[in-house]
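Only a part of the assembly is drawn; its chains keep their places, and the rest are absent.
Note that the chains are named A and B in the order they appear, and that numbering of residues resets to 1 at the start of each chain.
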Amino acid sequence: MNNIVNSLKNKMNQKNRKKSRIYRVRKKQAGLPPGSLVHTGTKKIEKVLIDITEYNEEKFAEKTIESVEELFQQKDSNLTTWINICGLHDISLLEKIGDHFNIHPLVLEDILNTEQRPKLDDYESQLYCVLKSIEFDEAAGEITSEQVSLILDKNLLITFQERIPDCFEPVRDRLRKGKGRIRKCSADYLSYALMDLVVDNYFSVLENIGDSIQYLEDELVTNPKTENLNTIYKLRRELLFLRKSVLPLREVLNTMLRDEFDLITSDTNIFIRDVYDHVVQVMDTVETYREMISGMLDTYLSSVSNRMNEVMKVLTIIATIFIPLTFIAGVYGMNFDNFPELHWYWFYPWGFWSTIIVLGFVMFLFFKRKKWL
Amino acid sequence: MNNIVNSLKNKMNQKNRKKSRIYRVRKKQAGLPPGSLVHTGTKKIEKVLIDITEYNEEKFAEKTIESVEELFQQKDSNLTTWINICGLHDISLLEKIGDHFNIHPLVLEDILNTEQRPKLDDYESQLYCVLKSIEFDEAAGEITSEQVSLILDKNLLITFQERIPDCFEPVRDRLRKGKGRIRKCSADYLSYALMDLVVDNYFSVLENIGDSIQYLEDELVTNPKTENLNTIYKLRRELLFLRKSVLPLREVLNTMLRDEFDLITSDTNIFIRDVYDHVVQVMDTVETYREMISGMLDTYLSSVSNRMNEVMKVLTIIATIFIPLTFIAGVYGMNFDNFPELHWYWFYPWGFWSTIIVLGFVMFLFFKRKKWL
């Protein structure tokens, strides 16, 4: 028995299967020094894309730059700068950025490790925050997840994403149009706006899942099938995954609210409290859904056992009626020389059939009383 | 299998079904700036209704006003003002009110988002509180829920409800009659009175559910049916929903008690402690009911398995008695030339039937010993 796990693994390697999201773990080679930059995710785009957005209440400029050196020239202390980097596979570029902006090596390592748990790290002059951006992929019928890293410095926000199209377009749009308070505030409010956007996406994913659960619930009552069971398990796994992404995010936001960071103004704090409320709501809904799904499993199992019961009843009714009758027929098929009943003229049409009918009727009453019919 | 969730959703859209309360989530479009006013609930009344009640220990005046401008004229600093707004769909009206009373944009957004979780937000000069008012709709046999928002300012309470008839009539009545201490106290006591009213309604809803559980419990023992199972699931869902409304309310009241808000006097605090006790009692009862219901599921499943057992026993008794007898009858129906028993004259009436009777009696004793009869 000891070799089972091992042999399973071998079989699996032969099959060369794609590994499911929920079984993926951090894959840094053990013993590498901390801050070793190894990209553990899959390369999702060809070329790393760097956007710079600079703004204050009056000015606004955005451009996509070609070489990382361009990045280091600009710095106008009156403007808030947002640097957005899509794509994580170009490690030398990341190192240059890290050097220039004084990013701690551990932060760079965490940015590259895409199996990171959402967290908030305080490096005194900088705040580092990891989020999971989640979307429901309509085509695949699955939740897809992307790691988003935020580095908040004075007047500066650097964000890292795994792919394009980036999910920050609605916020960039608000910056362009100068709508709301976003242009009046600094990088802390910008990071709030991005977090809010990420959390808003959770709600639409939850809506999709909620629809599926409600549909399944009706299906299970009217027409319980084994495939439904698989869907239940699939949904349970998706919710488990969602919970893994949201639960630590709640801690992140709670830390932001409780600890007083210099980089976050008290004005922005009110907005972060709002995101926190949303995350709590998401967790609430996830837990409700999980409870609904565990209830559905009960429904399924009890409906299966009900059907079994019904099958048993049919079998028992048929057998209970016909087995005694067959015995009687068997009796009169015996070949004894001295078998008086065989010679009674009216026995077959009256005696035999009346016995059969009376017996059948008695059985019918018996089942009626037992409520089987 | 990946496409299951997706295909389920498509099927569901075709059916165009009404979405159940428990699967509804916040529907704000992702990326909108905070404070964007979007009414997410369903429009439950045609015209927004605005009531103003002004009172102190001597004076009392109430009126329903037509235009929102009327609202802004009145303000007598000696009177406590209660503005009650029924209906949330008129967004421009809400914006005007928000502007005039300095309500934070996030509060306005939350008032409109009717899937809000009960919460208490402290905006220094104002306290914002969201509750769920719950009623048992006798006609539909369902719990209906409405979001109630309270904004507590100095000498001023603004309440928002989704529909008429509003549920605050008993309190308004006490104000009119000047009964108790309500006219002597300020807006903080008024908000306590409204909260108390909302919590009192929980008790009557719980009483309804308790009655159903007790009835079901008796039914399950005497007459377990599949429909009962559906009712159990329905009750479980109602309790889950109730719990979602009450659990955060406990936190709200706890915060009120623990943090010392300037807007709430220590006299009123004693009363809020009383509401808090009631909410704890509601939670207690909800948890007890949930445990009772999970016990009922066990009862149901074990009674189903008992019945299955009984069906099996009937089948086994019939089969065990008649199968050997049928074999014996079969033997004497064989057509061998040399079959001595067939020619023994008294064998059929004595030998055959005595074998049958003895065998039947042995079986009877066997089942008796096994306690199957």
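In the analysis below, a residue touches a chain if its C-beta (ideal position, glycine included) is under 8 Å from a C-beta of that chain, and two chains touch if they have at least 3 such contacts.
In this text, all values refer to a predicted model and were calculated from it rather than measured experimentally.
Engineer: For this file, in which 2 copies are placed, how many copies does the full complex count?
Structural biologist: If we count every copy in the full complex rather than just the 2 shown, we get 5.
By our rule, only the chains that are shown with their structure count from here on.
Engineer: Cα superposition of subunit A onto subunit B: how big is the rotation, rounded to the nearest 5°?
Structural biologist: 70
Engineer: Roughly how far is subunit A from subunit B, going centre to centre by Cα mean, in whole Å?
Structural biologist: 26
Engineer: Mind listing the subunit B positions that touch subunit A in their complex?
Structural biologist: Answer in residue numbers: 1-9, 11-12, 17, 19-20, 22-35, 104, 106, 110, 115-117, 119, 121, 123, 226, 229-230, 233, 236-237, 240, 244, 297, 300-301, 304-305, 307-308, 310-312, 314-315, 318-319, 322-323, 325-326, 329-330, 332-335, 339, 341-343, 345-349, 352.
Engineer: State the interface residues of subunit A toward subunit B in the complex, per the touch definition above.
Structural biologist: 138-142, 169-171, 173-174, 179-182, 193, 196-197, 200-201, 203-204, 206-216, 221, 227, 230-231, 234-235, 238, 270-271, 273-274, 277-278, 280-281, 284-285, 288, 291-292, 295, 298-299, 302, 305-306, 308-309, 312-313, 315-316, 319-320, 323-324, 326-327, 330-331, 333-340, 370, 372
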